[in-house]
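A single protein chain has been omitted; all remaining protein chains appear in their positions.
For reference, chains read A and B in written order, and residue numbers begin at 1 within each chain.
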Amino acid sequence: MLKTTPFHGRTAPLCASHAWRRWAGYVVASSYELTHEREYHAIRSAAALFDISPLHKYRVRGRDAARLLDRVVTRDVARAALGQVLYTPWCDAAGKVLDDGTVARLDETSFRMTAAEPGLRWLQDNALGLAVAIEDVSESTAALALQGPASRAILQQLTDTDLADLKYFRITAARLREFWVTISRTGYTGDLGYEIWVEARHAEAVWDALATGGAPYGITPAGMLALDVARIEAGLMLIDVDYVPARKALLEAQTSSPFELDLAWTVNLAKEQFVGKRALVREAQRAPQWQFVGLEIDWDALERLYAEAGLAPQLPGVAWRTSTPAYADGKQVGYATSGCWSPLLKKYIALAHLRSPWAAPGTLLELEVTIEHRRRRAAARVVKKPFFNPERKRA
Amino acid sequence: MRTPYDAIIIGGGHNGLTCAAYLARAGRRVLVLERRECVGGAAVSEQVFPGFTFSVFSYVVSLLRPEIIRDLDLPRHGLHILPLESTLTPLPNGDYLAQWDDHDQNRHELARHSLRDAEAYDEFGRLMHQMSRAVKPLLGLIPPDPASLNPRDWFELARLGSHLRGLGATRFHALHKLLTMSSADYLDEWFETEALKATKSASGIIGTLAGPRSPGTAYVLLHHYMGEIDGVFRAWGFAKGGNGSVSGAIAGAARSFGAEIRTGAAVAHVLLDRGRAAGVVLEGGEEIRAKRVVSGADPRRTFLELVGADHLPAEFAQALERFRFRGASGKVNLALGELPSFTCLPGNGPHLRGAISISPSVDYLERAFDEAKYGEFSTRPYLDIVIPSAIDPGMAPPGKHVMSIFVQYAPYHLNGGWTDARREAFGDAVIDTLAQYAPNLKSAILHRQVITPADIERTVGLTEGSIFQGELTLQQMFWLRPVPGWAKYRTPIRRLYQCGAGTHPGGGVMGASGRNAALAMLEDGA
Partner (left out) sequence: MSAVVIGVGVNELVAAHYLARVGQRVLVLDHGSVTDETATGWIPPRVVRNLELERAGLVIQSHDPWVAAALPDGGRLELWHDMGRSVEAIRRLSPRDAEKWPEFCTRMAQLAGVLEALYTAPPPDPLTRAWRDFARLAAIGFGIRRHGRRGVEDLLRVLPMPVADLLDDWFECDALKGVLGAAGIMHARHGPRASGTAFRLLHEHVGNPAGVFRQPRSNVGRVLQGLPGVEIRRGAEIARITVREERVAGVVLADGNEIPALVVVSGLDPRRTLTELVDPGWLDPAFARTVRNIRCRGVVARVALTLEREPGFSTLVVAPSLDYLERAADDAKYGRISAAPYLEARSDRSRGGGGHCVDVHAQYAPYALAGGGWNDTCRAALGRAVVECLAQHAPAIAAATVEQSVHSPRDLEQVYGYPEGQAHHAELALDQAFWMRPVPDLAQYATPIRGLYLCGMATHPGAGVNGASGANAARAIARDLARRRNA
């Protein structure tokens, strides 16, 4: 049977669409309302509340906790400040990305790691010879993401902790009404937002507090469809969609290094040791073969192609996830892995893997589109990610 | 007089029928001779008790080669493979371990026992999947002979070598380990849950007088992943109507290509003419001539009974003597008035539509083996159970059920020999074992049929009741099966061929031996 999250008692009655999907073995709402549009706009204009409990969560504690995490991830954990959260990928020995997630330093010797894929075995295998305790707290920890311009105001009225002091990618313990939670200023929307981590037994009460407190601000429970659009706008990649984790790859060609995923900034080659270092040092000396970029599809070109078929442009209402070839000079130079119509930017955007010579911003390409059962190519341009990057995100 | 047949096939088992179908498809005039009144050999469905149909011997489909299904268009001749969804392992402490088709459901279930194993399982599955792909080409291959000086063998060996080298280090070494390790040791490297290791390793001991800790059993782990059904990797299946419908479909295909099939026609011996096979003589004395003869019977029966040691080179006869059979499996077929209810998961449910495996721990299986090693049947045996009527209601009268229990170990060489009393005692041990986990079993039984290796030998003619027509161990595999130098379906008697599971790749309702033999014959100009 599939599992339900600790918030299911609240989310189930709200899910008018009955549109559920699976996420890591749990059922979560695709959208609560019949279309996800209002949920999306809540992210950008008010506040959206997501149930992100299916994330895998690990508690790493002990004298060597930082050393273990430093062995595993590519960023420098030892130098992370107390209360800092690091977004980071981690790799296998060949330097290929296994997963990406966050590492939060809760105190000197205690960390919480989030992951998209189960990773207990990998952590344990890396812990050989280290004084560290690893605990899978995925089921005992419930998590919510409160995202949007109003998120700070909603949260602030429920806690005495001053959230103005909580900087981007920091975490703090806080009392939310009468419940102890940790609040991190993180998210997957590229907007101002927070993630709230709470013991599963208090999950519903915390939901209720947020729902009640947030009502005057237009808080809206939102599902995965709205999130998917927001994360593409924010240029954030999604495992299994935008990259194949090395452990699931059937071919070497399916794997990606952090450099190929535009994550060079997360790779700290100065660290003495971490899994994949040798391969990544070698790769850093060459230029990466592939790059992960943003694409903007030229609207006029699209309109022309549709017009040729006698139609006005018709774009899917939800983000798509089918691999789509990208061409330059008539030959394929890459593929887009997800894309959507950005309701805010009014642009048709996509995330794409391109061979390096064609990956510079401004490069003109063509992206395959299917119009009336025919495959056509629409002009597109490589642009810098993120597509949408409001000041409030970091302010 | 009519022109003689191009080929006579001795034995209408699934391999003989497959061979016949391929020959007939190539336009040859073929005749299949089956001793029993029904075709299928060990792949038969019979109404043992009125209204209750059983796959009396073999009971699942897993390895039937997809190219055979396609080439012979078997679905058109009635083959319909229904999926077996799960494997349930009830445990003595009242808990259970289930393996489900659905990834998430399976993961949750394994995580209940070990989070580590739940993670390892995916990685293991992927490696096994890749390994199956690596091994698959070997099944359809006529094995080259490394001892030969024939350039063609060298060429084939070089090709095989380059295939193996092409696997890359990880898979090449994994293949080496799978071929040489015991399934328990191999699984120890991956998992910690006893019931998981035991249930998986059980597939490595089926049909062989070996325990999960016997080296060489790990390879069979692949079989679970090789079961391609309708092109889908990793699926075991159950043939609608029982395994007889597999044979029935192949027979139907053979007939549609023009093959003749005679049942009730037991071959007494192979007719030799100046040292060459020229036909067969039936038990009634009837003589049927053919240009070639191919035997689907096992090697010992074929050569020592149907041909006779006098006609064989001494070394060949000696090598045959060393070929080991050692049947180790029995079968109990039950007609049930109601479904069994398991203490761990009471009542009806999806778990009854899959396999049920009594294999709570590796030690349990190993102890069962220990008894058999010294010539006793296991008092607490390994059981692999399916309830075909839960998947295919037509197998039993409405509301009633049939249960097929594959049992190990029941050694052919039982101390004191198999008697009726010993057979019933063996049946009781099986029922007692299962009733521990499903208390309503005894009262639900309407009829029971107990089959020992001796019964298998007597009924279907498999020597020593060996369900694979000879143990599938490394020293009897590939180019060594059944005799080094004679593994290419040809024999020292010219124009006599073998197409049974006693040749490469052997056991399981696979059909590959029959197909390969037909291809070898056609190559020889049959």
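We adopt the following convention: contacts are C-beta pairs under 8 Å (C-beta built on N, C-alpha and C of every residue); 3 or more make two chains touch, one makes a residue touch a chain.
If you're wondering where the values come from, they're calculated on a predicted model, not measured in any experiment.
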Q) From the list B:159, B:322 or B:458, which touches the chain that is not on show? A) B:322
Q | Option touching the unshown chain, where A:8, A:56, A:71 or A:112 are the choices | A | A:71
**Q.** Of B:66, B:83 or B:146, the residue in touch with the unshown chain
**A.** B:146
Q: Could you tell which one of A:53, A:88, A:102 or A:126 touches the chain left off the display?
A: A:126
Q. Considering the entire assembly, which residues of chain A contact the chain that has been omitted?
A. 67, 71, 92-93, 122, 125-126, 128-129, 273, 275, 278
Q) Residues of chain B in contact with the chain that isn't shown? A) 146-148, 164-165, 168-169, 172-173, 176-177, 179-182, 185, 188-189, 213-216, 322, 324, 363, 366, 370, 373-374, 473-475, 479-480, 484-485
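Assume only the chains that are shown with their structure count from here on.
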Q) Whole-Å distance, chain A centre to chain B centre, using C-alpha means? A) 49
Q. Which of the residues in chain A come into contact with chain B in the complex?
A. 1-3, 22, 24-25, 118-122, 124, 136, 247-248, 250
**Q.** Complex interface listing, chain B residues touching chain A
**A.** 104-105, 107-108, 115-116, 118-120, 122-123, 126, 130
